[in-house]
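First the structure, then my questions, so here it is.
With one protein chain withheld, the remaining protein chains of the complex are depicted in position.
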Amino acid sequence: MSSDGIREIGVGMLGYAFMGKAHSNAFRKIDYMTWPPPLKPRLVAIAGRNEEAVSEAASRYGFERWTTQWQELVDDPEIGLVDNLGPNNLHAAPTIAAAEAGKHVVCEKPLGRDADESFEIWRRVAATGVKHMCAFNYRFVPAVRLAREMIEAGELGELRHFRGRYLQDWGDTTAEIWRFDHEAAGSGALGDLATHVIDLARYLVGEIDVVGGFLKTFIPGREVDDAVEATAEFANGAVGTIEATRLALGRRNAFQWEINGTKGSLYFDMERLNELQVFRADGDRARGFKTVLVSEADHPFWEHWWPPGHIIGWGDTFVHELHHFLAAIAGDTDVAPHGATFEDGYRTAEICDAIVRSSESGRREAVEYRMLR
Amino acid sequence: MSSDGIREIGVGMLGYAFMGKAHSNAFRKIDYMTWPPPLKPRLVAIAGRNEEAVSEAASRYGFERWTTQWQELVDDPEIGLVDNLGPNNLHAAPTIAAAEAGKHVVCEKPLGRDADESFEIWRRVAATGVKHMCAFNYRFVPAVRLAREMIEAGELGELRHFRGRYLQDWGDTTAEIWRFDHEAAGSGALGDLATHVIDLARYLVGEIDVVGGFLKTFIPGREVDDAVEATAEFANGAVGTIEATRLALGRRNAFQWEINGTKGSLYFDMERLNELQVFRADGDRARGFKTVLVSEADHPFWEHWWPPGHIIGWGDTFVHELHHFLAAIAGDTDVAPHGATFEDGYRTAEICDAIVRSSESGRREAVEYRMLR
Amino acid sequence: MSSDGIREIGVGMLGYAFMGKAHSNAFRKIDYMTWPPPLKPRLVAIAGRNEEAVSEAASRYGFERWTTQWQELVDDPEIGLVDNLGPNNLHAAPTIAAAEAGKHVVCEKPLGRDADESFEIWRRVAATGVKHMCAFNYRFVPAVRLAREMIEAGELGELRHFRGRYLQDWGDTTAEIWRFDHEAAGSGALGDLATHVIDLARYLVGEIDVVGGFLKTFIPGREVDDAVEATAEFANGAVGTIEATRLALGRRNAFQWEINGTKGSLYFDMERLNELQVFRADGDRARGFKTVLVSEADHPFWEHWWPPGHIIGWGDTFVHELHHFLAAIAGDTDVAPHGATFEDGYRTAEICDAIVRSSESGRREAVEYRMLR
Partner (left out) sequence: MSSDGIREIGVGMLGYAFMGKAHSNAFRKIDYMTWPPPLKPRLVAIAGRNEEAVSEAASRYGFERWTTQWQELVDDPEIGLVDNLGPNNLHAAPTIAAAEAGKHVVCEKPLGRDADESFEIWRRVAATGVKHMCAFNYRFVPAVRLAREMIEAGELGELRHFRGRYLQDWGDTTAEIWRFDHEAAGSGALGDLATHVIDLARYLVGEIDVVGGFLKTFIPGREVDDAVEATAEFANGAVGTIEATRLALGRRNAFQWEINGTKGSLYFDMERLNELQVFRADGDRARGFKTVLVSEADHPFWEHWWPPGHIIGWGDTFVHELHHFLAAIAGDTDVAPHGATFEDGYRTAEICDAIVRSSESGRREAVEYRMLR
């Protein structure tokens, strides 16, 4: 219990780099930007392999202690939530261990490096009864939530098309980073970027039944794919494309998607994440896509922020995401449907595996999802 | 020879509807917007099945005579060029007959309803030695030609990605039009829209080796496809997607494509056909896509038009296209590479057929191109 | 009477350069793009000072004869309409003479070089009873007419703001052209560009009562202004700004205006002349400006053109404008309110004069309009 009467939760974080900064910032902002916060995150400990880096991160972000042994997070009785932001090959063991120690768990995407690993994480964690969330933060962009609400309310009618692509351009590099290492990452643009496209496709349009496509590696000697090109068929009859690449020069963080229904359409680009393009077939003679600046008092998440038109940043999506998770813990409510559970993380992995199979077989591949007993 | 000493060519047109208006307008404008014109088109005769409509079209567009028998165009010694704008099932016979009668021929896209028919048209016409062009007018958008010139000059480096989609939204209708009739049209969005995407993909990026994807019909009872979703692999190693739909609400004529290379990227949308988005990886700290208003004195086709910034319309692309064809006739020069020949029309049909095969087989399909002996 | 039973009108044109090309093209397209045309324009004669140029223009655009003496147009009994596209110092005499000879007259903007000259043209021509139009062609952009219709229908409520600016960037030149000659042009950006802004302000918002501002010449030795900066107060209480410059690098033909009312707003940019941005305060949670592609069957002027989304060009605005004038002649209907009459041309000149007075006096200046007795 903090001094102002709000319950605390001890946070243990694994990882201190890009995502460590993003999540630490979010935990610190939840304290006062969301008011009252569902739980006050207390930054108890941070773990990482590089002693110098992890100790500086602890000092910078305000963790009470640091360690090079993630097991210490699992063993720490003051920690109630473990946030696993390590590289992909470090997702399974710490996440499962933390859950089995009774901690709620957040795990960075992709959940595992393939469907088998992802299923195992889900299965083991679900068995413990803790809350779990796979950190697909783009569900928590206000424009994405608004899109979801419009679709749920039937404002688009029946959905016919989804075309999603995540375009970045930093891949033409000789830098040695874990994201190019097959053992550490599992895959390239597929696990890193296409998973975001797949997750939002599922969140906004519905389940995917069939995919066809292939992976492509352009850079000689690279162990993982640089790009993914695929078609998709949804259970509800919608069809479309899924693309991801690290080699689209000029596109820095262009996660773009469009959805067409029988009553309207939506378009979005993460480089303008505060905007949603909305078309309604409402018979207005002035017919066209609206550029909606998603920042109104009645827009999703906006009760936490500023007056209309005063836009938020990419980093703020994590505030929404972790706030949602803390609220689920505090109120013992479901992480789904707005948060991606480990089941969602697993299902995305099944779709990725199906794309890999299609790449190898040359066939469109049906996606089959395993269930927990 | 016209009174001002410019040689004339007699034009016979088959079809008087949407495309008849577009081509008639172009022939009339070539007379004075391009100066001096390579040949002065003399509108000799127009053919169509509806007597009332074709006679009014003759009066409106200034054809000297009209007929309900296209054979009369073929037999008319005053006609040197037959422009076939009929429905797809009327492409083969009149086009071949006209060529065999020694007339130069323009044929609306798609060349035939499938690869076999298209190949036959090409084979028969090529044997006659006349000039032939398949009317893929979007090659003659100034921004498209500028893109081609930049790519040829190496300004994009090696090409890695093409993503093209042609989105329209008029398909949700119960109107009975030949475009929904399988016999007349051959296919739906595939032959109507995807062929444009494929043609520009070939013109800008290069030959396509493999495609995978499928057709989709949403409207119950419709004989043809409403949408196409496909992946593509190019001979030069580039990869991407090809999409077309008549059911993307809010998109009226959104033929959008993006090309990413190792030195830069281009983006285009036909709804803003005067603009080309250009990204150069030139190290400028001010890094981003330029919105180029393609209307400068040194831009393609612009010698015919206005001062910079005074944009042209969709209809004007036909002025460029038919001017190009007249110049090829006048100077006995090649229609290729900037004009789509019947070989180009045939090759596009092979790719369409491969998409149809893939749709049915569930496999990515290699495209094999027949050659003339 | 032409062969198809549509009455003809003989056109005499003064001027063969930029505007000569634009108007000739329009007259020729009216013949078939508008159907049936109200009158068939017969291009009888073209006049200009340079014998070689005017004879080539006659040949190119299809005028039956040419002359270096504009008086011949006035005297020609076969001419029923004189279209004066000469430099500004050639507006008054030929226009008045033609009207007094009973010809209907179109005069390029600005009507005269100042209010006195403009008033004189109006007064003398009005006395003859012929139809007269000052060629403010931007009233005939479909998006502008749509804006007018929306405003007239009350869709914007009461108007509060107009901010208009016409930005070009070709002024940094040492070329010797009549537009820089004070005697020939009267003024620089003021008469050339700001008049367009003022005309649309009057057409869309209403009469202007007060202006304050100044002219600015940047280029040493230039006789005319390069830029105008002004504020405006309208009779209906709206307020705003009027700007024009030939020195806004990167803006090629950026005639941009925005109107804010109590129920909505409109925004327009001539570089995207097919688009109108529309905001409605209608309570829709998805709140924002719509990008309306003005190309629907029920949009202004669109009965003449193509299916939706197939945009028109800058040159096509003249088709609408001259079609409107021919219809007024054919039906003996008013050129106003959609066409700018010589009264409109005169009133714009009064506002320009008031800006010049304000520039010199340092005071905001009331605009007073003379009436015909």
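Just so it is clear, A, B and C label the chains in written order, and each chain counts residues from 1 on its own.
As a convention for this text, a residue touches a chain if its C-beta (ideal position, glycine included) is under 8 Å from a C-beta of that chain, and two chains touch if they have at least 3 such contacts.
Please read all numbers here as calculations on a predicted model, not as lab measurements.
**Q** Identify the visible chains that the left-out chain touches across the whole complex.
**A** Hidden chain contacts in the full assembly come out as A, B, C.
**Q** From the listed residues C:R42, C:R165, C:R272 or C:H320, report the one that touches the chain absent from this view.
**A** Counting the whole complex, the residue in contact with the absent chain is C:R165.
**Q** Check the options B:M270, B:L293 or B:I311 and report the residue that touches the missing chain.
**A** Touches the omitted chain: B:L293.
**Q** Any idea which of C:D199, C:E243 or C:E296 touches the chain not displayed?
**A** C:E243
**Q** If I consider the whole complex, including the chain that's not displayed, which of C:A127, C:I177 or C:A281 touches that chain?
**A** Reading the full complex, the residue touching the unseen chain is C:A281.
**Q** Using the touch definition up top, pick the residue from A:A143, A:L159, A:V239 or A:A254 that touches the left-out chain.
**A** Within the whole complex, the residue contacting the unshown chain is A:A254.
**Q** Go through subunit C and note every residue touching the omitted chain.
**A** 160-161, 163, 165, 167, 169, 172, 212-214, 216, 218, 227, 229-233, 237, 239-241, 243, 245, 247-251, 258, 260-265, 279, 281, 287-289, 362-364
**Q** Which residues does subunit A use to touch the chain missing from this display?
**A** 4, 18, 21-22, 24-25, 28-29, 31-33, 35, 59-62, 168, 170, 251-254, 270-273, 293, 295, 305-316
**Q** Name every residue on subunit B in touch with the hidden partner chain.
**A** These residues touch the chain not displayed: 146, 150, 276, 278, 280, 285-293, 296, 298-299.
Just so it is clear, only the chains that are shown with their structure count from here on.
**Q** Since subunit A and subunit B are copies of the same chain sequence, what is the angle of the rotation superposing the Cα atoms of one on the other, rounded to the nearest 5°?
**A** Angle of rotation between the two copies: 180 degrees.
**Q** Name the chain whose C-alpha centroid is most distant from the C-alpha centroid of subunit C.
**A** Relative to subunit C, the chain with the farthest C-alpha centre is A.
**Q** Taking each chain's centre as the mean position of its Cα atoms, how many Å separate subunit A from subunit C?
**A** Each chain reduced to its C-alpha mean, subunit A and subunit C end up 55 Å apart.
**Q** Could you work out how far the Cα centre of subunit B sits from that of subunit C, in whole Å?
**A** Centre separation, subunit B to subunit C: 36 Å.
**Q** Which residues belonging to subunit B are in contact with no fewer than two other chains?
**A** 251
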